[in-house]
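A single protein chain has been omitted from the complex, and every remaining protein chain is retained in its original position.
Chain nomenclature is as follows: A and B, assigned in order of appearance, with residue numbering initiated at 1 for each chain independently.
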Amino acid sequence: MAAANPGIATRRRRPVARAVEGQELALIIVLAALWLILSISTDTFLTSSNLSNLLYSVAPIAIIGIGMTAVIVTGGIDVSVGSGAAVVMVVVAKAIRDSGLPLAPALALGLAVGLVLGVINGVLVAYGGIHPIIVTFGTLNLYRFLALRLFENKQVTGVPDTFSVLGGGKSGETLGVPNAWWLALVLAAVMWSYMRYWATGRHWYALGNDAAAARLAGIRVKSRTIAAYALTGLFVGLAGIVLIGSGGLVQQNAGTGLELRVIAAVVIGGTSILGGRGSVLGTLLGALLVGTVTSAITLLGWRSELTELFIGVFILVAVGVDLVRERRRRAR
Amino acid sequence: MTTDTTTAPPEPGPGLADRGRQSPIRRAIDLVLSERVPLLAVLLVLVVGWFFLLSNQGYLVAPYDSDYLFSALDSLVPLCLLAFAELVVIVSGRGGIDLSVGSIVSLCGMAFGFMVGLWNWPVLAALVVTVAVGAALGAINGLLVAYLGFPALIATLATFYAFGALALLSHNNAPISTKPIQDVHSLTRTVSLPLGDQVPDVPLQVLTFLLPVAVVVWLVVNRTAYGRKLYAIGTNDIAARFANIPVRRSRFLAYVASGALSGLAAVVIVAQFASARPDSGSVGNGMALPAITIAVLGGVAIVGGVGRVAGVILAGLLVVWLNAGILLAFEGSDGSQFQLFALGALLVLSALLNAYSLRRGRGAG
Partner (left out) sequence: MTTTHHEGHTARPASDTPVLRLTGVTKRYGGVQALRGVDFELMRGEVHAIVGENGAGKSTLIKIISGAEVADQGEIEIDGHGLASGSTTSALGAGIATVYQEPQLFGELTVAENVFIGRELRNRGIVDRAGQRERVLELLDRIGLHRDLADVRVADMPVAEQQLVSIAKALSQDPRILILDEPSAILTDREIETMFSAVRAMRDSGVAVIYISHRLDELAQITDRVTVLRDGSAVASRPTSELSVRDVAELMVGHAVDAGAVNRTVPDADPVLRVEGLTRVPKFADVSFTLRPGEIVAMYGLIGSGAADVARALFGIDPADEGQVIVGGRPVVLAAPADAVRNGISMLPANRKVQGVFGPKSIAFNISSGHLRLLSKWGLWVDRSRERTIATDFIRRISIKAPGPATAVDNLSGGNQQKVVLARQLVERPRILLLEEPTQGVDVGAKDEIHRIILELADGGGAVLVISSDLPEVQQLADRILVVRGGAITAEFARGSRQADLLAAAAGDDSDTETRSS
């Protein structure tokens, strides 16, 4: 029937909804090349302890990044995640130290605190009519204030190793890979399929494309917006627990600057800051790239400040490539 | 953008004519709620009055008097310079924002440190070159945003990292605090005005940096053809193109101006610390955040095309004098913590108010 129809568009076009898109493929190639070069040029890179360290240090960025991807896909942004992580860390660290809270309730506590902070952001964005960056700049300060009050002017010392199973030590590993990283992988897989196959997950994309049209299409814009920020809050809670890890010390400056690293990972992963496009797979790869560069610079004995320079350059290259591709697409 | 779900009617909202029928008190409240400058003026009087009262009752650890208020203006200077930078880029529209101002401050501060502290250049020449360096760094942002089409948030996030790293690398992560740099501290001394003994001493930098810059920025945005272009592209850059306004060049120049203002702020900060520190612009949460906060508090609309110099100055004064009061109201580091709270709460509340007055069909400035 279709072939018989004198249709307007008879040219064949390749479907675009593939699992791995251009940017992700490029990132995989870049990562593979980097790992190959580093394995050859240093003795220490391809050791289990180094890789384990790398993956553990990247895990919090990846975990928050998974939520941030959803937020950015809706056309928003959340710069309060670093302060939020600090609140979670101080609350949970004190709870497990002072009340001896065991793993499960402590985990629930961390998630609950993160969720509340995320919901506050979401409600202000959805109902306040305020631009997300302004809302979360505001809550960045407010959450940092809250965290500092809870710290009571001293760092939290002697934190027990309740969360060592998610920590950076040997006890936090399965098959030589940190459990925190396994967690990030599982969460990414769940979110990836949610954002791809679940109706409410697809609605985030619609929302980021055109919020007004989304409302007309019967999408509950406000609740989807809140859901994205709430989810990010939940992941901030989880990341806070991973950062506490094997315990010891939680410092007052915990989480500062985390938001920019997370956003960098998301953007390098190919998610468009303008909303409507992106995937958590890219974010995972973006986080990995940031982590690899950090690790490489240490191992090569270069100046650690170069890390930041490279992150900046990577952001520009990733977004620049994306811009060129978009422009080409539009020019067809 | 995720919140704009209403399909606004094309017809004009309740017109100006409706205003005339309201009582004068209702109109005054309306004015304060919908116009940013009177609101800030009222808030400023309330805050300062409140702390004067607390001070007289002896609740504060030190007197909150006019001398104290004037000396607090020290911190107003760099803050306001950077808020002006944000004013210009945010007004230029299309998601305009500059996250890199803190890193430009660090890098320009180091440049100034090299010129004055290590190469013994005259301060004035070094100052001019530092501002030029800032403008050049801003031009990189402008190139990325205006000509290459990068979203401003992303471009300036990237340069925030890159410039910050260069600042740290420039002098092996060490500050420059040689004798000539320490001498620059004299730029921040206080001077007494020939207005009698009642008037307290004023920080010199207010007279040499803040006031002239405020006047220049005010003149540029309000009185020059460039200012018109800036507001035009920020309001509607497609219409600007049809009106034969050079959209890209005008936006580019906004980022250049932001860089130049950050360069000037760098000199002030080096003078205040008597040392060129490679992380001066990125300590804590960085300097971009407070600067953006003050701009938004001052009524600069994040969507572009709206914002006034007077609003930014009043917002700066409000934050600085509020912070000064908070410092006296709390012991130890509690004060600095409550400053964070005040900044965050003010930002969210003022943004809520902006949204409210926009919904009522009138601009925020």
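Observations on the model:
Convention: contacts are C-beta pairs under 8 Å (C-beta built on N, C-alpha and C of every residue); 3 or more make two chains touch, one makes a residue touch a chain.
A quick note: this is a predicted structure, and the numbers were derived from the prediction, not measured.
Interface note for the absent chain: among A:108, A:217 or A:300, the touching residue is A:217. Note on the undisplayed chain: of the listed residues A:94, A:149 or A:202, the one touching it is A:202. For the options B:186, B:224 or B:333, the residue in contact with the chain missing from this view is B:224.
One chain of the complex is left out; on subunit B, the residues touching it are 7, 9-16, 223-225, 227-229, 231-232, 235-236, 238-246, 305-306, 363. Of the residues in subunit A, those that touch the hidden partner chain are 1-2, 5-10, 12-13, 15-17, 197-200, 202-203, 205-206, 208-210, 213-219, 276-277, 329-330, 332.
Just so we're on the same page, only the chains that are shown with their structure count from here on.
Centre-to-centre, using mean CA coordinates, subunit A is 30 Å away from subunit B. Those residues of subunit A whose C-beta lies close enough to touch subunit B in the complex are 74-77, 124-135, 137-142, 144-145, 148-149, 153, 207-208, 211-212, 214-216, 221-222, 225, 256, 260, 263-264, 267, 273-275, 303, 305-309, 311-313, 315-316, 319-320, 323, 327. Looking at the complex, you find that subunit B touches subunit A at residues 1-7, 97, 144, 148-151, 153-155, 157-166, 168-169, 173, 284-285, 289, 292-293, 296, 302-303, 332-334, 337-338, 340-341, 343-345, 347-348, 351-352, 354-356, 358-359.
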